[in-house]
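Some notes on the structure that comes next.
This view holds just a subset of the chains, kept in their places.
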């Protein structure tokens, strides 16, 4: 099995290995991700290797698409229910035949490490070995030790946050709590993600607002009732263990409307008369409302701006959302965050973790902002940026202005349960290498580097995401 | 002679040298450049060293200009026919006296390697040695083995594409074909570059559209006739070996107008009534038309956006175009390419190679786009970015999302015939060093790195530019 150290020369690599050894076995804190809570609530065996590893992983299917292999040949379901490949082995062979496409990508590394560390399969994947690898993984998946909860323990996960909409009934989390796995301070907790009840551009927004009324008994036909319903759902989420909310808007814009302005906009939306600019203003304003709620209930806010959703129109038409058709765009933070920061940026009770898909804001905007406002922390490089070279560049770009302690630690942000350990492992290795470079250059003593690495890997995310307050 | 390996430490350098040795002598595939086809058609001896190496090289003359040496002192012709330096030796001495300006630049490296590998001159250039170097090169230029065709063979060029306008009569390419050097599958081929018959902002646009009529017999007074004439010229270019078109617009904007809208815009242009916005829309729309033509005739589309032409107004006034007065600007791809990608991005028959002068789009836009659309490939870092550190950064920024196989290989893009080998050599060395860093970090096995390097250096550009289909 490869044992990469993302270091620049043998001396730094030696220091990096020493630092990494000190954090390799620390428990995993996963404060932001997209694992289906039903997976752990129901604890059923995983399906075949292709359905586990390829079909739901848009990193993998988009790379194959980029070379002309349609998602249907990889088993990705069609919106029209039309035929797609159903034979896991056939899908698996397609991956093996095109394995060279993944050279230099984190997907290759994540998959190889997952095969090796989770399933004990160290055979190199090629067209010739495709069936062997498939069979070996399939055999493991049939064993009881490879059910989700058993793997959760094997992976050393201390806490895993999933992500749910306010209109989710949190039934899976109730089941987890009943089994001693969930609830406040539990091992599996939820995250409050209100995008689809906030974003008037979403086709089901009005319907979702109606569902909020059903769930809470509040009259969401008024703005005051709408806000009250959101507060009620936050309480329910906190009961299901949530310590944070998540907001995935197109831009980072925030706005601080008067109550009357906000109410007027909300009503315009319900009447179906809001245009794109109205929707943007309402999303921007709701971030201020959520900040106010956070001051009351303590949820940490996460902002994930910058993804143009469903840029690939034909892919969306055929296969729907979240299948690899999103593309980042340039993101402004300096002006966009100003209304939020004017109002609450100096309040240390508020915690806002900001992510980016636009690394070309790192030294210019993100580091100066996080290094200048008590409420602001920088989230881990995300999605397209969750890769060794990019993570390294991010540290190099933000540390000199923001230091380490205005960053919030790694989040895996993944749907792929089995890839959680390797994703954290990569982050630990990259941070070890970056810290080793400081040590090797005589910019930081080794003992402080070791302490910093443990903070980044474990203590910092636990504290910043308020996961250190057991129920 | 220097033998640089662009690697970060001795261990990586050793791996890089091993990888590089495997591709050093592969034939050169040059699918995009600006060598005058008459050079090889006529095969005349080169003029003196200064006229060969300094006068036409805007990388060199602009650097000297930036320190106050006017182009006229370097022999660059004036538009008004006014006097310029004509003594090659005097020009050469000016370069030698200012050689320190080129420290750290690719120009220095290209020139030194050209002196050494093409002309066998290893003397370091200084004020004191200027005449010796000049004389040594001049002596070589007088030998028959230093005529263009002899050098072409010595350089190991397998295929060289030049660039012509649709209103060029392709006479030099006919001569080359007659000599067994040109035509489909030949050693010297053309590229279809229609900018000046598409760009209404160009002062000679209407005149050029008229010339299209003369060349094809189509009535280019109508939009339908204009399109037909372009199709006819593409046929002629394909007969002259072309496998690609090239489009050098200010922005990457594409647009998909209706036929009626496009025709109205075209007619407005012919009436001299089009404004800057009309011209931009028409350019944008024509990229969709060319994509449709490519689906029929198979020409690979190259998009080269982002250069503000003739930013240096006084330089343009004195010396005209292409003398070093262009400056890059920020370029958007995510929204700009959307109309093209909506229409044809999922069609694997189409190949669009996109270049950039704005490296700050690499991880945010270019890699996600190329890694998500079958039709899209990333061209080599271009012009100001065609330099070792920049090329390295580009690989580091795009590989983790797009891999290697959504990139299209190196293009030298040069007017400087004698610099072709060294430019390809630099690209091979940089890619060898980047791959060596992956090997040294245990991120890629050596055998796969070697295969990848050969693909980047030779097989990939040959395949993507459709140069593997001999006539």
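We call the chains A and B, going by the order they appear; numbering starts again at 1 in every chain.
Methods note: a residue touches a chain if its C-beta (ideal position, glycine included) is under 8 Å from a C-beta of that chain, and two chains touch if they have at least 3 such contacts.
What you are looking at is a predicted structure, and each value in this text was computed from that prediction instead of being measured.
Visitor: Since every chain shares one sequence and 2 appear in place, tell me the total number of copies in the complex.
Guide: 3
The definition used in the following text is that only the chains that are shown with their structure count from here on.
Visitor: If I superpose the C-alpha trace of subunit A onto subunit B, what rotation angle comes out, expressed in steps of 5 degrees from 0 to 180?
Guide: 120
Visitor: Indicate the whole-number Å distance between the mean C-alpha point of subunit A and the mean C-alpha point of subunit B.
Guide: Whole-Å distance between the two chain centres: 40.
Visitor: Considering the complex alone, what residue numbers of subunit B touch subunit A?
Guide: 8-9, 11-12, 332, 334-335, 338, 341-342, 345-346, 348, 360, 363-365, 367-374, 376, 396-397, 399-406, 438, 441-445, 448, 451-452
Visitor: Could you list, by residue number, the parts of subunit A that touch subunit B in their complex?
Guide: Going through subunit A, the ones touching subunit B are 2-10, 62-63, 65-68, 100-106, 109, 124, 308, 311-315, 324-325, 327-330, 357-360, 384-385, 387-390, 393.
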